[in-house]
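Sharing a structure here in structure tokens format.
Shown here: the complex without one of its protein chains, the others still in place.
The letters A and B name the chains in turn, as written, and every chain counts its residues from 1.
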Amino acid sequence: MHSLILATATRLLLPLMLMFSIFLLIRGHNEPGGGFVGGLVAGAGFTLYAAAYGVSQASNMLRIDPKRLIGAGLLVAVSSALLSLFLGLPLMTGLWYKEPLPVIGKVGTPMLFDVGVYLVVIGVTVTITFSLFEAEGE
Amino acid sequence: MEFIWAIVIGVLYAAGLYMIMRRSIVKIILGLSFLGYAANLLIFVVARLTRGNPPLVPNGAEAPIPPYADPLPQALILTAIVIGFGVQAFTIVLFRRAYRSCGADDIDELRTTEH
Partner (left out) sequence: MLTAVLSGFGGAIAAPWLHRFAPRYAGWIAALLPLALMIYFISLVPAVAGGEALRFSYAWVPSLGINLSFRIDGLSLLFALLITGIGALVLIYAGGYLANDPMLGRMLMLLLIFMAAMLGIVISDNLISMFVFWELTTISSYMLIGYKHEYEKARKAALQSLLVTGIGGLTLLAGVVLLGQVTGTLEISDMLTRGEVVRAHPLYSAILALVLVGAFTKSAQFPFHFWLPNAMEAPTPVSSYLHSATMVKAGVFLLARLNPVLGGTEVWQLSLTAFGGATMIVGSFLAVQQTDLKRILAYTTVSALGTLVFLIGIGTDEALKAAMVFTLSHALYKGALFQVAGSVDHETGTRDITHLGGLRAAMPITAAAGMLAAISMAGLPPLFGFIAKEVQYKATLKEPILIGVALVTNMLTVVAAGLASLRVFFGQPAHTPKHAHEAPLSMWLGPVVLALAGLGAGLLSAQVGNALIGPATSSVIGKAKEIELLLWSGIEGAAGQALALSVVTLVVGVGLYQARSIFGRIAAAAAPLAPWGAEGWYQRIVDGMLALAAWQTRMLQNGYLRFYIGLIITTTLVLTTFMLIVGRVAITVPADWADVRIYELMVALIILAATTFVIRATSRLAAVVGLGFVGYGTALVFLLFSGPDLAITQFAVETLVAILFVLVVYRLPRFGNLSTTGARVRSAALAIAGGALMTLLTLVALASPTESRVSEFLAENSAPRAFGRNVVNVILVDFRGFDTMGEITVLGVAAIGIYALLKLVLAPEHDEHKAAEAPSGDGVPRERAETIDV
């Protein structure tokens, strides 16, 4: 499946898709988007890259084992839920920073949770597609 | 306008049910996909259809302007879509594995643990 067109297109597409996915993630709390969609878009980007350049190159590109992304994402989500416990509030109580930040807007633990979702979804899609690529390449 | 979609849902269910009752394992995978679409549409339609007014709060407002679409079923469906993807991938890989290990392309050949 090594096609020049796909390879060239992917080189351009991947950064765009990654940026788009982060854009979806950040604005997801206020406009359509969010961790699920963002993660799927990013996962699709890496999958395309793996299709064009092979899994080993794509893995280098990703730098981190996708299975670790799943774990890291779950960890982020759980920590965001646990934070409120330290303040004596019930589990998963949303905590928000008072002043809105530029571009991103208000930040708080629910957004951190969404980041966890985002990481898990990337990890899941990439784990599935990369291992399938590898298995089919045998 | 929902009645049209009630028919579409019925057809998708029928297609899904028919396909998972086939013997070829690829058809069973396709059948599961159909059932996924059908179930998501069912939830979506039963919550009533609203044109052009997603459950978004306009900037500066307190609440979305009625009549907005019901946000709760949408949240349910959104996770169902992603989970559905996981399940579908799992099924595909499981059948691929079964095919490679036992050489079975017929679900009836997988009835026993021996091969």
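FYI, a residue touches a chain if its C-beta (ideal position, glycine included) is under 8 Å from a C-beta of that chain, and two chains touch if they have at least 3 such contacts.
This is a predicted model, so every value here is computed, not measured.
One chain is not displayed; in the complete assembly it touches the shown chains A, B. If you put the missing chain back, the residues of chain A touching it would be 24, 28-37, 40-41, 43-44, 47-48, 51, 67, 70-71, 73-74, 77-78, 81, 92, 94, 96, 106, 108, 110-111, 113-114, 116-117, 120-121, 123-125, 127-129, 131-136. Contacts to the hidden chain, counted on chain B, fall at residues 1-28, 30, 33-34, 37-38, 40-42, 44-59, 61-64, 68-72, 74-75, 77-79, 81-90, 92-97, 99, 101, 104-108, 111-112.
Convention: only the chains that are shown with their structure count from here on.
Chain A and chain B have CA centres that are 23 Å apart. Chain contact summary for the complex, chain B toward chain A: residues 54, 56, 78-79, 82, 85-86, 89, 93.
Across the complex, chain B is touched by residues 30-32, 36, 40, 121, 124-125, 128, 132 of chain A.
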